[in-house]
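Removed from the display is one protein chain of the complex; every other protein chain stays in position.
As written, the chains take the letters A and B, and residue 1 is the first residue of each chain.
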Amino acid sequence: MTALDYLQFVLAPQVVNGLALGVAVVLVALGLTIIFGLLDVINMSHGEFYAVGAYAGLALGAAHINFWFLLVLVPVLMLPLGMLTERLLIRPVFHSRDRHVTTLLVTFGLALIAEDLLKLAFGPNTQRPATPIPGASELFGIILPNYRLFLIGIGAAIVAAVAFVVYRTRLGAMVRAAAYDRHMAASLGVPVSLVYSGTFAFGVALAGLAGVLLAPVYSVFPTMGRDFILLAFTVVIVGGMGSIWGAVVAGLLLTQVQALASLVISPVWTDPIVFGTMVAFLVFRPQGLFGKLGHA
Amino acid sequence: MMKMSYKAALLGALAATALSGGALAQQPAPIKVGVVTPLSGTYTPIGQQVRWGLELAAKEINAAGGIAGRPVALVFEDEEANPSVAVQKAEKLFQVENVDFLTGTVNSGSTLAVAQLAERNKKLAATTVSFADSITADKCSPNMFRVNARAGQQSLALAAWLAKDKPKAKVFYLGPDYEMGRSTVAAFKASAEQTGAQTTGEVFAPLDSKDYTQYFGQIRAARPQVIYTSVAGNDTVRLLTQLQDFGLLGTVSVVGASGTVTSQNISAIGGAAEGFATGVGYSPQIDSPENKTFVAAFRGAYKADPDLYGADSYGLLFAYKAAVEKAGGTDTDKVRAALEGLTWNTPQGEKTIRAGDHQAMQPMYVVRIDKGKFDIVDKVAADAAIGPDTCTRF
Partner (left out) sequence: MHDRLTLSMRASHVLALLLVAGALGAAAIGAAVGDTFYLRLATEALIFAGLALSVDLLLGYSGALSLGQALYFGIGAYTSALVLMHVPSFWLAMATAGAASLAAALVGGLIANRVRGVYFALITFGMAQVCAKVVYNTRELGASDGMIGIPVIDIGLGPFSVSAGSPAGFFLVVLAVIMLLYAASAYLLDTPFGRVLTAIKANEKRVPFLGYSVWRARMVCYLAAGLVAGLSGALYPMLRGFVSPELMFFMTSGNAVISVILGGVGTLVGALYGSIFLVVMKSVVGSWTEHHLIVIGLLFMAGVLFLPKGVVGFVRPRIQHLIARPRRPEAGRPPGTEPSHLKTEEVKP
């Protein structure tokens, strides 16, 4: 086929598809980077919160609650879950010397349990909520489902909203201050303990929101927490832990690399490429593209 | 007086023991069938169907008097879809529980490893799910039997139908990148090309891919009439719904392996599954009295439709019953001889176990999904679908 044909029918759709996937990854990674950036906690159970959000959306949707309402309801319902997790699991081990390792292990244990609990509660079969915005549109000859376009839009909106809150509001200033130097922030009157719980809860809520948004596209099943975990961690590391722009840039970039690479080389090499990128960054530029939350 | 009553008491006790001993002697030892199947992890839905099928069969057999008068007892262990765990649990069943027969393994790695273990324990085993050809071909085992249709049978049936439905169709192949996915695609491609189909492209996506949209560019460029896929479980849900979302299902019909669309994922796929066709050994729509009774009983007991895994597992126990009764006991060599060449009735018709490779021959069906139901559109006779016997180990 001609170069123009290739551009229109293969390359351009690939780029746009990569964009839709990228937005999904960014949504999942956003919560993770915030938790890591502020609390310095590796949350191995982040994928499970994503799954819980999806299942919550499914269950509530079956009770005839409107999808748009769910977008607000599910994250709000997940906030107390996040706060509880932070208080019960993270807080006790937070002050040990090997906090990184211990929180990793504790959240790993939580992930084990969560997956089995979800299977117990909802059964092992795959389920899928109906696509809220059916149909497809044609843009410059590329056919794209409307829901994916919506995802791109709402993803951008969420990222902008989070960035706004973190960088332009007083609440965000408190969060950043607590990340940079918790003792100083505490002595300036910032309720650090509440900020910590709240931020963790916020990260968890973001994961849950991603779950609700992506359920119609990627379907819902008990092991879905593992879907994004490697990619999300890579995005967080490459983008810089705690950096929102880092997560966005890294997320979009990595998914584009994945999408375009699968055109020229066998898709089975995409995982090693992603992993290789992570290793390269860890070795040569461990602070990622944009550095830590408190220092960004 | 005391002597007399003592003697009387002794006599009475002896009589009682004799009677109860006689009664105890009436209580026959159960025949234990071990089931090592995934009860946790990704393959749980399959394990659940296997369990349901076996339990229903056991209930019916026991209600009708058991196997040669002995009740059947099923012992379940979770293999977690991991061959290492499967072998460990299977050994437990063989050694500690002393099961007479073993079944339930799902993935072919587990089945092959358990077959080897069965040989070393001098007991028999069967699979009702694994469809890798190697199990009854190059890696066949004298102690392993298979009652479900293997990949080769499914491909032959489907390819034959495709040649009739869409002669000389242009086919694009999309499979998951692992042994099973690749070999299933290869098997169908071989059959299809023999019946005149043209290959316009092939791509293998990593297992558990979330997003198949990255391959749609290639698919569109190839302009196929048919897409053949060997994905399964959640991957199928994503592939088909994404194909639908992107408008590709309008011009292309999708066919696939037997495990691609099953009761586990069909409700999640929804409308995107309409028109999907595959070659299988079973469909709940089979119009025979045995199948209707079976489906009704299954639905009544478990509030769900049986799929091929449930039906094949159900049929297995009856095969074992027939073999044990023919062999006059559970002795391994005698039962093996009885199973070889055995013909018995199942919900999907009559099956025969080919002696040369322990593979069950059965009529194969081509089913197409219409309004969420597997309608039968074609049927291929058992001997036409079976393919050659390539087992040389025994």
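Operating definition for what follows: a contact is a pair of C-beta atoms (placed from the backbone, for glycine too) under 8 Å apart; a residue touches a chain by one contact, two chains touch by 3 or more.
Please read all numbers here as calculations on a predicted model, not as lab measurements.
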item	value
Listed residues A:L110, A:L144, A:I158 or A:V235, member touching the removed chain	A:L110
Among B:E77, B:D100 or B:D378, residue touching the chain not depicted	B:E77
Residue ranges of chain A at the interface with the undisplayed chain	42, 89, 92-93, 96-98, 100-102, 104-106, 108-110, 112-113, 115-117, 119-120, 230, 233, 237, 268, 271-272, 275, 278-279, 282-283, 286
Residues in chain B touching the chain absent from view	39-40, 44, 77-78, 82-84, 87-89, 91-92, 94-96, 107-109, 112-113, 115-117, 120, 132, 134, 139, 177-180, 206
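Convention: only the chains that are shown with their structure count from here on.
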item	value
Where chain A and chain B are represented by their mean Cα positions, the distance between them in whole Å	39
Residues of chain A that touch chain B when the two form their complex	1, 6, 9-11, 13-14, 17-18, 20-21, 24, 116, 119, 124-128, 130-131, 136, 143-145, 147-148, 217-221, 223-224, 226-228, 258-259, 262-263, 266-268, 270-271
Footprint of chain A on chain B - complex, ascending	40-42, 44-45, 48, 177, 203-206, 208-211, 213-218, 220-221, 233-234, 237-238, 241-242, 245-247, 263-265, 267-270
